[in-house]
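The complex appears here minus one protein chain, its other protein chains still in place.
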Amino acid sequence: MKNPVTVASGTFGYGEEFDRYFDVSLLGAVTTKSISLKPRAGNKPPRLVETPAGLLNAIGLQNVGIDRFLSQKAPYLRTRNATIIANIYGHSPEEYAELARRLEAEGAADAIEANLSCPNVHDARTAKGAVLVSQSCEAITVYTQAIRDATRLPLYIKLTPNVMNIQEPALAAEAAGADGVCLINTLLGMAINPETRKPRLANIVGGLSGPAIRPVAVKMVWDAARVLRIPIIGTGGISGAASAIEFLLAGATAVSVGSMSFRRPDTALRVVEGIAEYLKRHQIADVNQLIGAMQA
Amino acid sequence: MKNPVTVASGTFGYGEEFDRYFDVSLLGAVTTKSISLKPRAGNKPPRLVETPAGLLNAIGLQNVGIDRFLSQKAPYLRTRNATIIANIYGHSPEEYAELARRLEAEGAADAIEANLSCPNVHDARTAKGAVLVSQSCEAITVYTQAIRDATRLPLYIKLTPNVMNIQEPALAAEAAGADGVCLINTLLGMAINPETRKPRLANIVGGLSGPAIRPVAVKMVWDAARVLRIPIIGTGGISGAASAIEFLLAGATAVSVGSMSFRRPDTALRVVEGIAEYLKRHQIADVNQLIGAMQA
Amino acid sequence: MRYIQDCEIVAHDLVAPKHWRMRLRSEDIARAAQPGQFCMVEVVETLYPFLRRPMCFSEIHDDGFTLLYKVEGEGTQLLSQRVPGQTCSIQGPLGNGFPIAPELERHVIVSGGIGVAAFPALARALAETCGRPPEVILAARTRELLLCADLFRSLGCTVHLATDDGSAGEKAYAARMLERLGPGPGTLVYACGPMIMMSTTAAVAARAGASCLVSLEAQMACGDGACLGCVVESKVEHEGEKMVRVCVDGPVFDAALIDWEAHNTAYDL
Partner (left out) sequence: MRYIQDCEIVAHDLVAPKHWRMRLRSEDIARAAQPGQFCMVEVVETLYPFLRRPMCFSEIHDDGFTLLYKVEGEGTQLLSQRVPGQTCSIQGPLGNGFPIAPELERHVIVSGGIGVAAFPALARALAETCGRPPEVILAARTRELLLCADLFRSLGCTVHLATDDGSAGEKAYAARMLERLGPGPGTLVYACGPMIMMSTTAAVAARAGASCLVSLEAQMACGDGACLGCVVESKVEHEGEKMVRVCVDGPVFDAALIDWEAHNTAYDL
């Protein structure tokens, strides 16, 4: 990556949506919306509700499916010279493996990010115990190994923050052969409209993102960084260069800008520029010197 | 309780600090700062940092200790005719039991809330696995039983949100004899100053509160309410009557106003009034009709 | 062309209880904007409210544009406090505007409540390109919420007023008013307002063999097709998707494509 800044899956579409605001090849990479084998229609609306300094979403992984990704979306990003991190979602280890294999075979990705943590594809009313793959270390091991066996592309595992101790799933991913982890996916949350007494999301439960969750994400990155040897992509509430640098200092090797791209489509580019300006101002030669450099 | 509105421990001092803004006996109850056997000096400053629509704190349970609580703080609240929920904190089941016994013996509390979830009294750098009592169902059982055996006062157990599934600790508290649970304490979080590269809290890690965490808290109350038979006090980011009603609809029997009292000292009173106005407007005779009345 | 610009607030006035008109300066956006398109408005600088608010271009001028909005909740409440001289970040123009079809016989605008916002710009465009100004049915809850009537009249439009409480014009629903105007196969109806008004208007138009375009609302995050938050269910698949995005596939849709029942349930309106 030419710089440590990418965008968070699902907040930047397939990259083309933002091309009209800036040259997306200036980012370290474009991380695309989770892709599944078949196209998915996603959840019923309403799918979004704003919360204090944040956003709850229950999109339900609506996506064009791997075929259209390979025939249209990836080729377009290639014409724009973008580095591609392809985020994938499946219903079994085999589906993930298949997705990774096809992406590598078609040269449609420079790295794979496996979303083992989407909160919006289960029925919240009946769920008990571990409902997301990345809430179980055993499941992480099985899924990661399957994908690892299927591809030689750099492999990142995206984890849920809805665990007691993030070090455990992170170490499980590392042990199973991941090249890195992405922290964090959204926090489970919900909101109710007091006037109608109905949940504000058709899916009832959704994932919380945005600046509101930043302190939680920074803490998880810091926790994981103290025990991992593989890199971390830090995500959660980044709104500009200052908050991106917080993640680097906590131990992230790279960062991804998520929901803030909705508020300002050019946020990721501003983060790239802001980090460069910060390095200059502090006379730091290499951005890697910031990684884990918090002075506790 | 004359109404389902109290204040969150640690955000309302010992009640007397707010007496100058309104008559605290108008609240369902005043929940006091966590009290330990010995006075505690708490953590070094800085202890607070503001985050987007929230607040990170690492007070470290500074408190006057049970002796001064019994001799000064509780008697003052009694002169104000306040109903008292005394929040307690100890280092062992025996300490909690001792605190509960003394509070009951002196008539200094109408109910006990046991804080099994303070994130600010451990060294974050070395912590691994379950570090808060309420992250372990076994520990919850032992602690709850010890306090239960020591007092006949209504007993609420306050739980941490930093678990994978809130239903498990909530059920553990219920099975061990708790009369209710309080959800949620703060979420673990941290923040770093990019200019100095230092953590913004002397304690590095703190607890995140405020409107930012409301969607997480509502979800946990809803999850717990579907499996518990005992009442829930809902807490987390309540900023007015509308958000308090969200918690009731999700299944809380009462609510407590926390950090928002810092922004507006009279928030809890406004919530009492706002709920009354809502009931009138919707022609609902009894506030209990709202409990768990979300229409999913 | 899409822009993100800090636009100066030139004027900002309360035009009816809770209803504001804000004029902003931006030649770029004004040049690019089409009637029916919208922009995303940053209501405050700080990140709560986190998202921009979608607002359509109500009037398009040489040097800027006018928004007409109703205070619904926190975001619009905060917006209403801004004063001329301050700036406001605007992203746009976004979405597809109304197609202007001079070849059609008759153009009827059916507006309910704040749904009127997009129509001054459309009425002007129709008046200029079709030779004949559109007819306008202007419905609202009560007299003082009948906005823009004089503006439409100044463009030469015949304006039919209706209020729910009969305080001005007829005490009738907009769809019923349309029925009485006798639309036919050569008529194009443009509707915007409460969901129930749009669906009943669409039904009247369909029965009469008239075409009907509606401008929909939905919760939006990005406004650019990326978040997939603003979808509505369509009766017809669009690029293989049953879910269409209001922001980029709309906000103007052929009423015949919309699954009104699903949409009503979703937005509870």
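Order as written gives the chain letters A, B and C; numbering starts at 1 within each chain.
By our rule, contacts are C-beta pairs under 8 Å (C-beta built on N, C-alpha and C of every residue); 3 or more make two chains touch, one makes a residue touch a chain.
Worth saying up front: this structure is predicted, and the values here are computed from it rather than measured.
Trainee: Going by the stated contact criterion, tell me the shown chains that border the hidden chain.
Mentor: When the entire complex is considered, the left-out chain reaches A, B, C.
Trainee: Check the options C:V44, C:A127, C:A168 or C:A256 and report the residue that touches the missing chain.
Mentor: In the complete complex, the chain left out is touched by residue C:V44.
Trainee: One chain isn't shown here. Among B:S36, B:S117, B:T235 or B:S261, which residue touches it?
Mentor: Counting the whole complex, the residue in contact with the absent chain is B:S261.
Trainee: With the missing chain put back, one of C:V15, C:A32, C:L78 or C:L104 would touch it. Which one?
Mentor: Among C:V15, C:A32, C:L78 or C:L104, only C:L78 touches the chain that is not shown.
Trainee: Given the contact definition stated above, which residue among A:P52, A:P119 or A:G206 touches the chain not shown here?
Mentor: Spelled out, the listed residue whose C-beta touches the missing chain is A:P52.
Trainee: Could you tell me which of B:R101, B:K198 or B:R226 touches the chain that is not displayed?
Mentor: B:K198
Trainee: Which parts of subunit B are in contact with the chain that was left out?
Mentor: With respect to the unshown chain, the touching residues of subunit B are 10-13, 17-18, 20-21, 33, 39, 41-42, 44-55, 57, 59, 62, 64, 68, 196, 198, 202, 210-211, 239, 259, 261-266.
Trainee: Extract the touching residues of subunit C with respect to the undisplayed chain.
Mentor: Contact residues on subunit C toward the absent chain are 44-49, 74, 78, 81, 83, 85-86.
Trainee: If you put the missing chain back, which residues of subunit A would it touch?
Mentor: Against the left-out chain, subunit A lists 52-53, 211.
The definition used in the following text is that only the chains that are shown with their structure count from here on.
Trainee: Give the identifier of the chain nearest to the protein's overall CA centre, each chain being represented by its own CA mean.
Mentor: Of all chains shown, the one whose C-alpha centroid lies nearest the global centroid is A.
Trainee: Just the number, please: Cα centre separation of subunit B and subunit C in whole Å.
Mentor: For subunit B versus subunit C, the centre distance works out to 46 Å.
Trainee: Based only on mean CA positions, could you tell me how far subunit A sits from subunit B in angstrom?
Mentor: Result: the chain centres lie 33 Å from each other.
Trainee: So, what's the distance in Å between the C-alpha centres of subunit C and subunit A?
Mentor: From the centre of subunit A to the centre of subunit C is 35 Å.
Trainee: Would you please write down the residue numbers of subunit C that are in contact with two or more other chains?
Mentor: As it turns out, subunit C has residues touching two or more other chains at 47-48.
Trainee: Mind pulling the residue numbers of subunit A that touch at least two other chains?
Mentor: Within subunit A, residues 51-54, 196, 198, 210-211, 239 contact more than one other chain.
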